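For this view, one protein chain was removed and the others were kept in their places.
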Amino acid sequence: MVFYTQSLLRRITSGHVRMFGTALEAIKVPEEPPQTFRTIENNPANHTIDHMNRFYTIAPEIQKQLFQHGGLTKFFQKQVKTFAECSILIRQPAIEIISYIRQSDYSKPPNKYVLYGEFGVGKSTTLVHLIHYAFATRKILIHVPWAQNWFSRPRETANSIVHEGNIDLPIDAAAWLVHFKNQNHYLLSELDLRVTKDYAWSHRETTSNGTPLLEMINFGINRIKFASEIINVLINELKEASRDGKCSTMVAIDGYNAFFSEYSAIRDDNKKVVPPSRVSLTHAFLNITKSDWCNGIIVVAVDILATKDRRESYLPRFLLNKEGFEHMDPFLPVHVKNYTTDEFEIIAEYYKNRKWIRDISKQGLRELQLLSQNNPYKFMEYCTPL
Amino acid sequence: MAIFRTLLRQVTFQKVLLGTKRSGVISLTNNYSLFPSTFIKGTFIPSEQNKLKESGELQKIAHIPIKPAFNDETSSEFYDPIVRKFTNYIMRKGKKVLARNLLEKTFENVKRIQLEKYNSSSFEAQTEIELNPTVILHQALANCKPVLELMPMRRGGVRYQVPVPIRESRSAFLAARWIIEAAKDKERTIHLPEKLAWELIEASKNQGRAVRRKQELHKQCEANRAYAHYRWS
Amino acid sequence: MSLFIRLCEKNTRIILTKIPNVTASFATTAKPVDIESTEFRVLNLKSKKVENTRKKTRRVEVPPPRANQMAVDQDWPSVWPGPKTFHPAVVPIPIRQGYSLRDQPPPDKYGNTELMKIPNFLHLSPPAVQRHCEALKKFCTEWPVGLETEDKCRKHFPLEVITSDYCYSSPTIREPLSRIVTLRVKLSSLSLNAHAKDKILRLVKDKYSPETDFITITADRCPTKKQNLEYAEYLLTALFHESWRVEDWESEKAEADMEYYDWDKNKSRTNLLTLHAWPNSPTDTDWECIPHVEEYKIAVSDLFNTGEDLHTVNKYKEAVKNVLNLKCEA
Partner (left out) sequence: MRPNIQLLSARAPQNIKKVPFQPILPMALRNKVSGKYDKQTEGGCLYEISLLFACMQKNAFDESLCSHEINNLNVCYSDYLSKRRTRKADQEKGIITPGEKNLTHLQLNKFLKRFPNV
C-alpha cells in the first residue's frame, strides 16, 4: 500500500509540475489541447459512472507487477509498447461490476460475474481493469491469464502423485505460481498469511503449520514436481483465510469455459486424450470458483476461442455447458458489447493523440467504423496499416 | 440456279473472311481486352469524378460505355495507387491476400518503429519524423528510382553494356523490385514484414541496400559512358 | 536415254494400232440398225417412256371453321356437351400452345397436336356445372342442425381425412395417386394426460407439427383407398392406446433423459439453497420464502427450455440480481 500511494503521489506531482512548472524547464513544452478523452483519476478504486468513456492510465510499475506474465492481450501489449503508456478505456461492463462489488455482502459466498461477448469486444481488457481495481482495493489476486493455454499447449505432463489417474502440468503450474507471487508478494508479506496445516510432500520435504505462504510458494517454484499440489493447497489455504477474514480474495479467470471442454492436447501414458476434467490444475481452479467460501469476488470470462468443440454461440450457458452452468450458478452474466458511437469517437481521438492514425477525415473514420462494425479488435486491426 | 447458289456461298464466305479480318484487327489493337475499343476508361476516385462533374465533361461521356474498375480499386480515402502497385510487386503465384497482409504488416512495423522513435525524441526532432507509412513508401520508392540503365548491345561481335535512359514506369518498377529483393535477402527466422519495414525506412532516408544498388548502377553507367552513342545508332 | 525413247515408240505404236479397231467396231454396230428397222420386229430393250399421267387428287372442299359463325351468346354446353378431344374449328378461342421458335409466338390452334394431347375441361364450363348441380339438387338432403359453422364442425368431427380424386378425359378412370389417404387430427382434441401426451409426441416424432397442433398420418401402402383409410385409422387407434399405457421401465427415467429442464429436480435449486442458508447447511423446507425465487426459477428454466438468446440471458441476469440483492448503477 505504501508503495502504491507513493507511486500515485509521484504521478500526481509530476503531472502538477508539467501543468504549472514552465519556469524551471529549459525547453518550452508546447501547450497541448485539453485532452477530453482522459481522466486524471488513475485509481480504479474511485472509478464511478462519471468516469465512463474516458481513458485512464495504469502506471508502468503496476503494469509490470500485474501483467508481466500475461493478462494483456498480445495486440494490446504491442500497443502499450508503441504508445509508451498502458491506457484503458473505462467502459460500462467494468463500471457495472465495480458497482456490484461495492454493494455486495461479503459475509455471503462470493458473487460470480461471467463476462461474455463476441470475439474481440474487450472481455480480457475489462478483466484487466477489474484486476487493477482489485489490486487497488488490496485483494489477493488469483488470476489465470488464459486457461486454454494449459490444455492446448502443455509444456510438460506427469502423472499426479496424490490423485490417481490425474495429470499434472509441472512447468505450467510453477509458471502460474511465479505469476501469482509476482502479483501478490507485497500483500502476502504484509498480511502475513501462514499455512494452517502440516503438509508432507516427501520424506524429507514438509511444510509445517505456521510457515508463511510465500515460503511455500517459493518451494513450489523450486520443486516443480509438487507445484500442482501446492496450488491445490494454496487455494484451500486462501479460501480458509478469506473465510476467517484475514484477507479478501479476487478470482479472475480468462477463458474459463476451457475447463469444461472435451478438447485437450494432453495425452496420457496410453496416448489417449486427457480431458481438462482430469487435469489437477482444473480441480484447483474449479475449487476456488465454488460457493463454499466467502469474502471474495469471482470474475470469469468465457470466450469462443477457449474451446475447440463448442463454437456456435458466444452466450454463457452454451459455452459453459450444463455442467459448467451448474457449477457457476447463480452467476451474473455481463455482456461486453461492441463500441457505442461515443466510445468509438473517444477511441479515434485517443489514437489520433497517440499518432496511431493521422489526418483522417470524418468520412474516413465513418468508413472505418462501418468496416469494423464498431468491433474494438477489428477497429484496431484496420487502423494498423494507416 | 446452281451457279447462283455457289455464287451466294462465295459471297457469304467472303463475308466471313472479312469478318475474321476485322476481328483480328480488333483483338490486336485491344490487347486481348474483354471490352470493345469503344469502351472508355472511367475513374473511381471521388475527387476526379467531381472534377469531371464540374468541368461538364461528364455530360459528354454520359452515353459512352465505361470499363468497370478492377476489384482492388476502391473509392476509399485509404486507397493509394502506388501502394496497390507495390502490393502487386510483392505478390507471388497470384496470392494477393497474402501480399496485402504482408504489406499491411510492414506498414504496421514501420509505424511502430517510427512511433517509438517519435516518443523517445525531443520536441524539435519530433516534427522531422515521418509517421505516415504510405508517405515513407513513396519517399523510399522515389529515392531508389534509377535514371539510367545498362543494356547489353552487340556491335561488331562484342557485347557492350550501353547506358540508356529509361522510362518512368520502368524506373518505378526497378525501384520497387530492388527494395523487395533487398528485403528478401534475410535470415530464415526473420519475417518479411520486419525486414521490409526496415528497408523502407532506410530507403526513405536515402540509405540502405536498394539505394546503394541504384548508385552502383549509376557508377557503372558512368564508367560505360563511352558506349552511350550506341543507343542512338 | 535411248531405252526410254524406244519405249515411247513402242507405246505409240500400240495406241495407233488400237485406235482403228475401235472405230471399226463402231461402224459395224451402227450400220445394221439403220438397214433392218423396217424388216424386223424391234426388240425394245429400253422401256418406252410412259406418259406422265399423275393422279389428280381431288381436293375436298373444307368449309370454313364452324367457330367463325358462332354467335357470341350461344349456349356453349350444347356445343360441347361431354369430354372430347380438342377440335380447333369448334372452339372459338384463339388458343396457342407449344414450343415457340425464336421471335415467334407459340403455334396456333389449327393442326396443333399439343392441344389435342392434353386433357381439356371445356365441357366443365360454369353454366354446365351449374346445370348439373340444378339437376342434382332434388337428391340432396338437409344440412345437419348444429354444424352451422366451421368451428362447430371441427369440434364434433375432429378427424380430418384428405384424399384426392382425379378427373380425366382419357378412357381410364384409375389413378394410382388416388389411393393415398391423409388423416389429420388435432392433438388437443385427443383426451390425454401429461404422460400420455409426452409419449404420443415421442411416438409420432415429426408427424406432429407444434405450430398447428396437428398430428398427420399418411397411408399409401395398400392398393386401394379404402384399405389405406382403414390402416390409417388403425394406426391412430394404436397410437392412442399405446400412449396411455405405462411400462415398467418408464419409472427408471433419469435426469439426463428428461426432455425439458425441471428446476426443482436440478442442481441449480440446491445451489440457491446453499447460498441462501450460508454459513449454515441448507434445509429443504422453506425454499419458497427466499425472495424472488419464483422469478429466478422461471428464468433458469427458460434458459434451458426455450433456448438461450440475449433476451433469456438478460432475464436470468435480472433474476440473479434480485436474488443477490444487487442494483445496477451504471
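A few remarks follow.
Note that the chains take the letters A, B and C in the order they are written out, and that residue 1 is the start of every chain.
Convention: contacts are C-beta pairs under 8 Å (C-beta built on N, C-alpha and C of every residue); 3 or more make two chains touch, one makes a residue touch a chain.
Keep in mind the model is a prediction, meaning the values are calculated, not measured.
The chain not displayed here makes contact, within the full complex, with B. Summary of contacts with the chain left out: across B:Glu54, B:Glu124 or B:Glu168, the touching residue is B:Glu168. Seen from chain B, the chain kept out of the figure touches residues 147-148, 163, 165-168, 215, 218-219, 221-222, 225, 228-229, 231-233.
By definition in this document, only the chains that are shown with their structure count from here on.
Chain A has the Cα centre that lies closest to the mean of all protein Cα atoms in view.
Chain centres here are Cα means. That of chain A falls 48 Å from that of chain B. Interface residues of chain A facing chain B in the complex, by the touch rule stated above, are 27, 29-30, 78, 81-84, 354-356, 358, 360-361, 363-364, 367, 384-386.
Across the interface of their complex, chain C is touched by residues 48-49, 52, 92, 95-96, 99-100, 103-105, 107-109, 111, 291-292, 294, 313, 315-318, 322, 325-326, 329-335 of chain A.
The part of chain C that touches chain A in the complex is made up of residues 266-268, 271-272, 274-275, 278-279, 296, 300, 303-304, 308-310, 313-314, 316-317, 320-321, 323-330.
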